[in-house]
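Next up is a structure, given as structure tokens.
Apart from one protein chain that is not included, each protein chain of the complex appears where it belongs.
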Amino acid sequence: MDAIILQFFNGLEKGSAYALIALGLTLIFGTLGVVNFAHGALFMIGAFCAVTLRKVFEISKVSLDPTKTDFLGKPLEVKTPYVEAWFGETIGSAMINYSVPLAILLTIPVMLFVGWAMERGLIKHFYKRPHADQILVTFGLAIVLQEIVKYFFGANPIQMMAPSDYSGTVNIGAILGMDIFYPVWRLVYFFFSAVIIGGVFAFLQFTTFGMVVRAGMADRETVGLLGIDIDKRFTLMFGLAAGVAGLAGVMYTPILSPNYHMGMDFLVLSFVVVVVGGMGSLPGAVAAGFLLGILQSFASLNEVKAIIPGIDQIIIYLVAIVILLTRPRGLMGRKGVMED
Amino acid sequence: MSNKFSRRGVLKSGAIAGSGLLLPTYLRAESHSGFTNAPTGSEVVFGFNVPQTGPYSEEGLDELRAFQLAVEHLNGEGDGGMLNTFSSKALDGAGILGKKVTFVTGDTQTKSDVARASAQSMIQKDGAVMITGGSSSGVAVAVQGLCQEAGVIFMAALTHSNDTTGKDRKANGFRHFFNAYMSGAALAPVLGNVYGTERRAYHLTADYTWGWTQEESIAASTEALGWQTVEKVRTPVGAGDFSSYIAPVLNSGADVLILNHYGGDMVNSLSQAVQFGLRDKMVNGKQFEIVVPLYSELMAAGAGSNIQGVYGSMNWNWQLQDAGTQAFVKSFGEKYGRPPSNAAHTSYVQTLLYADAVTRAGTFNPCGVVEALEDFEFDGMGNGPVLYRGADHQCFKDVLVMKGAENPTNEYDTLEIVETTPRAQVEYAPDHPMFAGGDLGQCNPGA
Partner (left out) sequence: MFGLNQKDTKFLLIVVTLTLLTPFLLNPFPTDSAMAQFNAGYPALMQRFAIYGLMAIGFNILFGLTGYLSFGHAAFLGVGSYSAVWMFKLLSMNILPAIILAMIVSGLFALAIGYISLRRSGIYFSILTLAFAEMSYRLAYSVLTPITNGETGLQLNLNDPRVLDGVADTSSLPVPGLFGLKMNSTYTLDIGAWSFDFNVGFYVCAVIAILGFYMSLRIFRSPFGMMLRAVKSNQQRMNYTGLNSRPYTLAAFVISGIYAGLAGALLAAMDPLAGAERMQWTASGEVVLMTILGGAGTLMGPVLGAGFIKYCENIFSKINETILHSWFSFLPDSLESVVVWFFARFVGEGWHLTLGVLFMLIVIFLPGGLVEGGQRIASWWKNRGKDEDSSNQPAE
């Protein structure tokens, strides 16, 4: 029983990441009709916003300590972060401690800018081009972004700590009278993604802007005929999608140590999630994300693997095949989106 | 069959001031030398085949630094490093057999196919007479097989699977790095001392050949101590989020988690296991512990504070105090501003060992080199007295048991040496069941 509850929570947490990435991908598909192979790279850039912020906080004043020596026998360099020197040790170390959540403040403008620049500078010219061209150009862009990050941060994973107050475990079984401990940060991530998803839906549902975009997703031509400049709004949609991907990345860093190719690792998975959810359907993307996350967690149970060896490796793809064969347009796909 | 690929600096004979180019000259300047890529000019080419892109590229780059340093020392540049402490004095810093050492580099991408393509180009295009490098055992085994067929020597660098000198051993291939069996043999007694003999171990294993050989080796040596193995769970390579594999550990009744992961997988699985509070748990009245049998110091830096107090093993570490280590750390540190990793060490040593064997054999012919390396005993390379066993081309030397440092002062001393396990304790018979089924075959000089 404990194991099942734990795996359910694991599934929720995995699913939150899948859902957030798929949500951004669907926004771009649904509104702009663009296959964005650089979406994984946006997720990665978000994660590296957190790394950058911590590195900035940790920029240090270097002084030599003659009493200690380094590996070559020279005096050891002692580093004091400037933030500790400026704001006092308590606030300074707290800033470093909370660098992951603080990085959200950095991520939002960075991602909006990256999204805006991508759309205006590149994607705009590819709306009328075949999907194959979109794949090639965004894939090329993804490689370029990756290599730039690799140049600055190296290829090894970089560990990011959750704030120390949130890095322990909490007893989630207390209500049921059981002792089931679960990492706090993973719960934080789940609630965070729930807020973001809710925010995006509310934005599309309750604002005029969102209404126009939804109308544009349903029938772009008619909205255009009504004299609404849909393109301008789509630029913002691209920024929004990039922002969602970036936020998904920045908060995920304490769970998964970021490295420069983490985006590629998520890319295929997120496409599968989007398609299982159904092209152009935002609720579908979110539902599919959680569904696949939970199924993947349960497939990793030893009891399940004993029955079907290797099932944990292929469960996502197997489920994708079954769903696509039984439901032609995924869980909630709309007719005519990306079927040509 | 006439694989005559060498073409380095030979054909200037035809270039008699302009007119030579007009006449096709159907000649091969060198005589049939009897082996692939026999160096004919004043230079000899080595091929350094390491991952330069992908998850293991940092390790590949560190290997590359060590290779370049070795080439400098062989050519008499720099301070000579371990050449001064090496027990064999055949090398004099004037190249090898009077030829200057040059090298070509390639990118394996940590894929066997790509690694073989890259090695082929080194052999066919650049005339490399020796290939070295590695990052994963799959790649090492694949390239070793290629070198055997092509007739050049393969000096394996970073490869830890038993298979490299076990069931996939080849006459033209040599490994200086230690292997999974040795990790188990060195680690188990230390674990017995600190954690007692009444432990229940849970293995999480990367689901591919290296993971399996390490799981087998560690399970065998810990069970010999009296430990029980509760479960052996295979995890997909590159899974990223291991939470759904770690959660079942909590209620399994196990009190030790053994992570047979390497690289990024190790960083993630270890960090996530700590997040799940495993190390704060008490099970069966004992403190729960985590063990990482194979450490990489480059990756250990990535795991940060999670690694504190976690035991593992290594082939070598820059904190050793012998003369060879100090000489190497000094020349590497002064050139690159950082201490070498154990991947860099094995790469450097392998290059010197090859050069030394050629000099002692008096020829670049692979069969001569094989003969010179087989059962060669040496010292002064940082691992104490070492034997290159002729029966399987595996080096036998002391193994280091390491522990995550409690108070690291910088990113390079995240690990501390717990014990130097003597060579006698990690030795095994060439036909040990974990290494059985292999056949060196005969050395192949190619051509």
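For the reader, a short list of remarks on this structure follows.
Note that the chains take the letters A and B in the order they are written out, and that residue 1 is the start of every chain.
Operating definition for what follows: contacts are C-beta pairs under 8 Å (C-beta built on N, C-alpha and C of every residue); 3 or more make two chains touch, one makes a residue touch a chain.
Just so it is clear, the structure is predicted and the values come from calculations on it, not from any experiment.
Although it is left out of the displayed model, the omitted chain contacts the following shown chains in the full complex: A, B. When you scan A:31, A:146, A:169 or A:259 for touch with the missing chain, the hit is A:146.
In the complete complex, the residue from B:112, B:359 or B:414 that touches the missing chain is B:112.
Only one residue from A:3, A:136 or A:215 touches the chain missing from this view: A:136. What subunit A contributes to its contact with the hidden chain is residues 35, 122, 125, 129, 131-133, 135-137, 139-144, 146-148, 151, 264, 268, 271-272, 275, 279, 309-310, 313-314, 317-318, 320-321, 324-325, 328-330, 338-340.
Within the entire complex, the positions of subunit B that touch the omitted partner chain are 1-5, 7-9, 11-12, 14-15, 20-21, 23-28, 52-53, 57, 61, 68, 103-107, 111-114, 116-118, 120-121, 124-125, 136-138, 141-142, 145-146, 148-149, 163, 168, 207-210, 234, 236-237, 439, 441-442, 444.
Basically, only the chains that are shown with their structure count from here on.
Across the interface of their complex, subunit A is touched by residues 54-58, 207, 231, 233-236, 238, 240-241, 243-245, 247-248, 250-251, 264, 267-268, 271-272, 275-277, 280, 298-299, 301-306, 318-319, 329-330, 333-334, 339, 409-410, 412-413 of subunit B. Residues of subunit A touching subunit B in their complex: 2-3, 6-7, 10-11, 13-14, 17, 68, 70-72, 76, 150, 154-159, 161-162, 167-169, 181-183, 185-186, 254-257, 259, 261-262, 265, 296-298, 300-302, 305, 312-313.
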